[in-house]
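Step one of this worksheet: look at the structure below.
All protein chains but one are shown in place.
Chain nomenclature is as follows: A and B, assigned in order of appearance, with residue numbering initiated at 1 for each chain independently.
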Amino acid sequence: MKKYGVEFIVGIFVLIGTAALAYLAIDIGGLSGGEDDSYPLVARFDSSSGLKEGAHIEIAGVRVGQVRSIVLDSDSFESVVTMLIDEGIALPEDSMASIRTAGIIGDRFIKVSPGGAEEVLAANDEILETESAISIEELVSKYIFEE
Amino acid sequence: MANDQSLESPGVVVGTVCAIGRSAINAVQQAGRLAMFFVTTLSRLFYWPFPFAEVIKQIHFIGAKSMPVIIMAGLFTGMVVALQFYDALIRFGSVDLLGSVVALALIRELGPVMAALMIIARAGSATCSEIAIMRNEQQFDALDCMAIDVYRYVMLPRLVAAIIAVPLLTAVVDVVGIGGGYIVGVLIQDVSYGAYIGGMVDTVQWNDVRMGLIKSVLFGAVIFCVVLAKGFYLHIEQPVSGAEGVGRATTEAVVLSAILMLFTDYVVSAFLL
Partner (left out) sequence: MSAVEAGGEGAGAPSQAIIQVTDLVTHYGDRQILKSVDFSVNRGEIMVVMGGSGSGKSTLLRHLLALEKATSGRIVVDGVDIGSASRKQLTELRKGIGVAFQGGALLSSMSVADNVKLPLRQHTRLNEDTIDIMARLKLELMNLSGCEDLMPAELSGGMLKRTGLARAVVMDPKLLFFDEPSAGLDPVTSVELDDLILKLREAVNITMVVVTHELESAFKIADRITVLFDGEIAKVGTPEEIRACDDERVQNMINRRPRKDPVDANKYLNRLTAGAR
């Protein structure tokens, strides 16, 4: 009976601990069980400066996915960004992806502005219209030297 | 051996140099003993049958019985972190970041460290004195003479139990701490619920959780390796035997395991950041 008690308590402890760990990993840490519930899209930017893997994709301010990878196309020297968009969100072919900043010093994210075309993008299609990261330094220097 | 001659007529300089040399040799010897102890204990993982019952018993001691104190530690850590960061963030007008900051601080750093410190204080010291008393009462000699492998039946279950229990306790500290931060931030200071939880979920990545997890596993191994070895080598390391030796060994084990834990913390952070 005493032994049984110990095992029971250990069982409870392990369950609580595992539940806490699972909550941290899955709910807060965003570790998903796979990528089944999303599909990839590709976009090319002249500059993806400041964008990180895992950054948000937003449409009208609502989060609809995240950046999976950012690699350099060594032929065109463009940044190739692969995005994971939640399943069920169909984007028109002429949608535009632009890199934006949350506030002045906040994280970079990709804002997708849906177009009006009938055709929708399928998995692994490319968003052709893109707008690169706006660099505050560039804006400032442009302003100063054009005066 | 060589410095024995110089001890006969120790000049101040020679004496000091000898003292430095002696403590260096001691430190290296102790490090070597610790490493050998760890490797020997782990090597017993591959012997069959594995003493499961003893592991369960030790998880009960190290883990389940630490729950109340771990919950208290987590709660207050989370609350005070939220309080401090609220006060700092409000100066920049960015209290919306509170959830992110509290969660990151807890998951990456404070959770593992607080859990480890509480475990050193509660289970580590108790385990060290238990092992030291066993040494003192010749129980290890008796086990040797009965041809029973001490590493396998006494050390390994405790080490394995710690490696299982510490990460779980750390996760509990994290979650309870986030709850404590919620109490202070949302319920007392009126940060919006969405900003707290949403910010947290948006900011914390799997990498952060993984870092906390790696840390806590290593902490469990480091702490218990130190406290077990300190108790086990009582007869070699302590100048006095008996109850006083046990007390000294326990004190040294607590200090050394805390320092090694914090050192491990830095090394892991440096590697993973």
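Annotations
One rule holds for everything that comes next: a contact is a pair of C-beta atoms (placed from the backbone, for glycine too) under 8 Å apart; a residue touches a chain by one contact, two chains touch by 3 or more.
Being a predicted model, the structure only gives us computed values, none of them experimental.
By the touch rule given at the top, the unshown chain touches B in the complete complex.
Checked against the full complex, the candidates B:S43, B:Q138, B:S241 or B:S269 give a single residue touching the omitted chain, namely B:Q138.
Touching the chain that is not shown, out of B:A35, B:I148, B:A243 or B:I259: B:I148 (per the contact rule at the top). Where chain B meets the omitted chain, the residues involved are 1, 4, 7, 130, 133-134, 137-139, 141-148.
We adopt the following convention: only the chains that are shown with their structure count from here on.
Listing the residues of chain B that touch chain A in their complex gives 56-57, 59-60, 63-64, 67, 103, 107, 164-165, 167-169, 171-172, 174-175, 178, 200-202, 204-206, 208-210, 212-213.
Only residues 6-7, 9-10, 12-14, 16-18, 20-21, 23-25, 27-31, 54, 56, 63 of chain A touch chain B when the two sit together in their complex.
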